[in-house]
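Of the protein chains in this complex, all but one are displayed in their positions.
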Amino acid sequence: MPEVIMPKMGDAMEEGTLVKWLKSEGDEVSEGDAIAEIETDKVTLELEAENAGTLAQLIADEGQDIPVGEAIAFIQGEGEEVPERDGKAQESEEAEGAEEEGGDGQAQAATATEAPEEAAEEEPTTDGRADGRFRASPIVRRLAQENDLDLSKIEGTGPAGRIVERDVRAAMERGDAQADGQQAAEAPEAAPEPAPAAAAPAPTGAPGTEIKEMPRMQRVIAERMTQAKQQIPHFYATVEVEMNELMALRKQLNEQLEEQGIKLSINDFVMKACAVALKEYPNLNSLWTSEGIELHEQVDLAMAVALEAGLITPVIRDAANKTLSAISAASKDLAKRAREGGLKPEEYQGGTFTVSNMGMFGVESFAAIINPPQAAIVGVSSIMQRAIFKDEEVVPVSLMKLTLSADHRIANGAEGAQYMAEVKRLLEHPMTLVV
Amino acid sequence: MGKRFDRAYMAVIRVIRLAWERAKSGILSATHRFVPRKGKGPSMSAENENSENGDVETREDGAVATDTDLLVDLYREMVLIRAFEEACQRGFRQGKIGGYLHVYTGQEAVATGFIQAFKEGDKVITAYRDHAHALLLGSDPNEVMAELYGRGTGIVKGKGGSMHLFDVERGLMGGYGIVGGHIPLGVGLAYAMRYHETDNICQLYLGDGAISTGAFHESANLAGLWGKDGMCPCLFIVENNQYGMGTSVERTTAMTDLAAKFNAYGIENEKVDGMDLEAVIECAERVAEQVRESGRPYAVEALTYRTAPHGAADFFEKYRTKEEIEEWRQRDPIGLLEKKLLENGAIDEDKVEEIRGEAKERINEAVKFADESEQPPIEELYTDVYAGADEYMGEDSPESSDGRAHAEAAEEEAEASTEEEEPAENGQAQEAEEEEEEEE
Partner (left out) sequence: MAETKTYREALREAMVMEMDRDENVVLMGEDIGVYGGTHLITDGLIDQYGLKRVIDTPISELGFTGAAAGMAMMGMRPIVEMMTWNFSFLATDQIIQNAAKVRYFSGGQVKVPMVIRGPNGGGVQLSAQHTHSMENLYGHYPGLKVVAPVTPNDVKGLMLTAVRDDNCVIFLEAGALYGTKGEVEEGDNAIPFGKARIAREGSDVTLVAYGRQVNLCLRAADTLAEEEGVDAEVIDLRSIRPFDEDTIVESVEKTHRAVAVQEQWRWFGVASEVAAIIQDRAFDYLDAPVERVSGAEVPAPYARNLELAAFPSEQQVANAARRVLYMEEK
């Protein structure tokens, strides 16, 4: 049975007020019918039914504040009886009823007669399935989460149809319980709200194909990136930086530093510049939190490191106040250990700003996805030789494109543009980064 | 022989005599004292002063000529105790002192006299009317008052309050809140002293109410038993202030001779006039020495009277008449001693004023100290639950979420209560002062 939820109608909206029910329980509704009046901090509007059916239950009361995403009613579709699983529970309970004690017997009776109501009272599913109401033991829920299983596909053999550990282990062995969007296929209209993980089609099973199981890290990345790209209103700002002076300085420095075993990379300069420039643009060095924008004084600079199994972003703490050589040493060490899998959680958590460098791959430019809850990320592209006009003359220069991706909820375009101009200025006057 | 007995004094003597005569009637008349009394002739001891013939008039003969300077010192101590207790009552009314409050007013001569017989290494254990015992053993009035005020500087760090004063270093093994509950402990303390081969004794104070508890009878039995082997140097001091809370001795036991109760357990015993400091001292020094030497327990019933209410919540005192209180007040131990010292010229009125002034000043200082001290740090909630290096904190350790919740809640509550109290305090304080004036 599809839920009617409190919709999110603005970036900052966390809850809405149910002003008034426009339909009563038991009313037939068609798709698009206004069923309730909703008020946010900005507007009052009518909430439309996304499904046709009978308004089965009004959960929320008029005047009540409801968090975004929470069910306020259920719509019972045509021909939809009480949800299948409840029926099952009923059956097995009946079978066992005779053996069980009186107290439980009463509970069963209640279940049988008030099934729709009870079902509605149960917690809304948190794992994205439209119909996730089932009985499962805690370890089962844990296993399901860890292994990305869809519990609705597993038949429970415990009391009242409870899914227990052995059921899950058996299903995992058979390999037929992966959460794969089957649910959506079965009930296409059953997911009115944007699902956190978009439903994917079933595998084609065509010859020459194989199913590659996603490593856990990749699954997490997939989830987070989806979330970031869907939820964060990105805007982009690209600058072209002349790198001649910086490259000359770098060469000079590296010659002098060779004895000490230090070799500064272009990226070290970029990271330093990005970090230093943030001083004037605190909005970009911030986190999007439940309480609001958390501005950070210190720049804990995350650097994206590609791994075989995915991607990780180790953090250089207080990068703005670190010397180039310290940044260089830290980034080399972190990257090395990241590839070896030797990072501690505190070494890759808690970044406030990210730099992602693809310069080694010859890309001309690219825009990165923001690493939530951070406000911004800078994509570093390759240095290209270009001929440009200077004082009416064509001169060869080394150019590098930097692209800022920023969260428009936190910063606006002008701010991003000014910040990138500052980064450009620093990189084009690299001595400022050295002294 | 004293020349003068004022009428009130005689009235009180009649009360005492009446109590004894009741006690002697009935069962007691058929009972012989377990311990043959020493000294059949005219006795110099307080024991006979209050003996069966009730010949109180021998008292003045019997009173030992205690060193006058000492008496002045002890007078000073009693005045200090009185002032302390009055300050406590004020503090209670002002809402500065919580819980129960039991003052020693009227009974000062008992502990003052017995603690004269205290020697280093001895132990004192008593019930909840314990302020005087601490002060007499030398505990700092500041710390005692701070304890009552619930401060971290209190003598037990604000963890016990009025009923649980401890000063182990000075010999005070505690005040205890359950009537009779501390008596077994005292007997155990005494056993340990002998087991450790010292000549120390335990002064075990109990009230008339405690005599009716099982703990008393079991402990007295043990003490008598262990005393046979010289293993129980325990001096029982029954502070018979006539009332267990609001119920008179006559209404709690058919055999009201409390000293005689000890006969059942083979413990020598006597009575002493607990309002007469000199009589108490004489008795205390004599019997303490005997206990010390013999390792056998001894019991003294000190007849006294609590002129203050039982506790701070004892408003109406329906169980006794104003006249009765007034009669006993005439025999107030401080008043009696003061009169005597004035008569024999040891002090004059100026000196009396000076002593009272000093006491007041000292107690004001204690109150100020208590008032200005900090509440115990919230971490103290979890200390002193267990002894030992591996102090086990239980599930509620401060590190646990529960523990933090407790601590936070406590802090919030404390804040809230101080906020609430502020305005009320002044009003109460004012009232209290007015009352004081009326009383005077």
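Per-chain numbering from 1; labels A and B assigned in written order.
The rule is short, and it goes like this: contacts are C-beta pairs under 8 Å (C-beta built on N, C-alpha and C of every residue); 3 or more make two chains touch, one makes a residue touch a chain.
Bear in mind that the values here come from a model prediction, so they are computed numbers and not experimental data.
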Considering the complete assembly, the absent chain touches shown chains A, B
Out of B:Y75, B:Y191, B:Y205 or B:F236, only one touches the absent chain, namely B:Y191
Missing-chain contact among A:L22, A:V68 or A:V164 belongs to A:V164
Contacting the left-out chain: of B:L222, B:V272, B:A288 or B:L303, that is B:L222
Of the candidates B:R76, B:K159, B:R320 or B:K351, the residue in contact with the absent chain is B:K159
It is residues of subunit B that touch the chain not shown, namely 123, 125, 154-160, 164, 166-168, 173-174, 176-178, 181-193, 195-196, 214-215, 218-219, 221-222, 225, 229, 231, 383-388, 392, 394-395
In the full complex, subunit A touches the hidden chain through residues 137-142, 157-159, 164-166
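Quick note on the criterion: only the chains that are shown with their structure count from here on.
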Subunit A and subunit B have mean C-alpha positions lying a whole-number Å distance apart equal to 73
